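Incomplete set of chains, arranged as in the complex.
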Amino acid sequence: MSAPANFNGTKPVIDAANAAMLLIDHQSGLFQTVKDMPMTELRANATTLAKIATLANMPVITTASVPQGPNGPLIPEIHKYAPHAKYVARRGEINAWDNPDFVAAVKATGRKQLIIAGTITSVCMAFPAIAAVHEGYQVFTVVDASGTYSKMAQEITLARVVQAGVVPMDTAAVCSEIQKSWNRPDAQQWAEAYSAVFPPYQLLIESYLKAQDVTKKGEVLDSQR
Amino acid sequence: MSAPANFNGTKPVIDAANAAMLLIDHQSGLFQTVKDMPMTELRANATTLAKIATLANMPVITTASVPQGPNGPLIPEIHKYAPHAKYVARRGEINAWDNPDFVAAVKATGRKQLIIAGTITSVCMAFPAIAAVHEGYQVFTVVDASGTYSKMAQEITLARVVQAGVVPMDTAAVCSEIQKSWNRPDAQQWAEAYSAVFPPYQLLIESYLKAQDVTKKGEVLDSQR
Amino acid sequence: MSAPANFNGTKPVIDAANAAMLLIDHQSGLFQTVKDMPMTELRANATTLAKIATLANMPVITTASVPQGPNGPLIPEIHKYAPHAKYVARRGEINAWDNPDFVAAVKATGRKQLIIAGTITSVCMAFPAIAAVHEGYQVFTVVDASGTYSKMAQEITLARVVQAGVVPMDTAAVCSEIQKSWNRPDAQQWAEAYSAVFPPYQLLIESYLKAQDVTKKGEVLDSQR
């Protein structure tokens, strides 16, 4: 089952109209143990997924692992930028898919594709992803909107979920596969969402606008005054 | 056979009631040649597997490669924390699975799933894993509770075992897939086992308890005295 | 479909007479966000692909993502070294394969194999590659003539395209698989193309020629004068 599972010959890509997003255990305590990527990038990537889901009117389900304990609270950005997200409290189950309320919430969306991110990657992202594949969903995991305690653990998990038929994605690919085109009325909002994830892109825009401004206003170079 | 082997459509996850743990060649000499990960993490991970097996009443089999020679003795933590583990002395076979006593010990457990870690990874972990797949077992290898002489050797081995139908795991995923829930009477013992593997988690707990203590005791901030 | 797709038992290698090259979104703005490899190597690799296609009389199709905006213009080397390349302007589609003109241009080549590089990797390279596989092409992606914002994003994308049946290649493999032999009249031109990609090879040639020169001219070592 190491080909993308449950696609049955269809193209293994996201269909925004048929997908739901599951954001699992992005909690301030767990984030402090993340070592496979800069935590700031993880936080920006998870936040961007929330924004993108909102722009695309995609259902979002969140959950947390004992947020009253050392794992800490969910980072607030997720519900801030996806105010329509539904939060499901678990009863200690490590695999969110073992919680009946969580599975019920997923089913209630009526979607057949699931986009899953979770911290820590090998557990909170991988366990529900493998379970969902087994129940017939087409599953995409966003490995760099998840985080874990070592680069090696992330690499092992990537191999495991691919072997199980899950499609591995990075945040940028998820966003672009949902957006599909810049030729749309809300293009500007998408651009703003990207700038938050890709600070280098913000530099590009700043430099671009200034360069055009210099031309429009006929500014003289300081070195030629 | 690059899908998980021998699962026949069942979900490729650990079933704690049907699994045995094989801890192979975790010896003090071999540990000195490990370069793919910090040796201290390897030692903590292997030790944690022993603890977890004990908590889960899971059979453990250990063995060593000529411990009277430069490879050195088994690290003592494994039998200390898994006192029920059965040690099998080999007669020089490099692949533990080539030793009839070892295979007999595995069969005697009656389990159909094997969780295997071994140093060095590409030999002591990979050889028995591939052999066990060939004999019909469902095999999980714990890549970061094994160790080898270069990151590249570890990556090559990961590819090889996945190609052979073995399920790759990291230590945290093994522990959590066995534990399944925090809603269990022995939850505290599991938390203690984790702290040893994840020193950052120990910090979380220390900070968490102090923060609650300050509230409970009404402590004043030093800077506000 | 994780075996090479659409080869139907034939050897999964490039057939220069049946392949077209697609160079997508190699733009100066996007290049500034590349972090998975040195940008200078990316630029040299993309340029070399253009040179090689010209030497092999292979069709080349280029395109850019809104080059009037912050993404910036195509790097000029590509059309300079592949003057026969056909440029297709898109209308904002992120996946080049979503643009009918682009697909038409590919079909017009009559080739059944596609060699694809694109920046950013997980989007501009991966999206058209997966789409082309779905339409029956044999697809090769040149991962190090593409670039993206993190090493992890590159690794995730490699896993995704391989899972989808795409053959992953590095620039050197593409060049050599097309060239096939040094025993050809234009061997010198191929060597020159390589020197640009592999600066260490330029050193080898310089040292080699000097060493032979010393012998031919009977030069005395400075230290023996």
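Every chain is named by a letter (A, B and C) in the order it is written, and numbering of its residues begins at 1.
What we mean here is this: a residue touches a chain if its C-beta (ideal position, glycine included) is under 8 Å from a C-beta of that chain, and two chains touch if they have at least 3 such contacts.
Remember, predicted model here, so these are calculated numbers, not experimental data.
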item: Total copies in the full complex, given that 3 are placed here; value: 8
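Quick note on the criterion: only the chains that are shown with their structure count from here on.
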item: Chain contact topology (line, ring, star, complete or other); value: line
item: Farthest-lying chain, centroid of Cα atoms versus that of subunit C; value: B
item: Chain nearest the overall Cα centroid; value: A
item: Residues of subunit B whose C-beta touches two or more other chains; value: 2
item: Contact set on subunit B toward subunit A in their complex; value: 2-4, 11-13, 36-37, 41, 143-144, 154-155, 158-159, 162, 167-173, 176-177, 179-184, 187, 198, 200-201, 203-205, 207-208
item: List of subunit C residues in touch with subunit A within their complex; value: 1-2, 29, 32-33, 65-66, 69-72, 91-95, 98, 120, 122-123, 126-127, 130-131, 134, 148-150, 152-153, 155-157, 159-160, 163-165
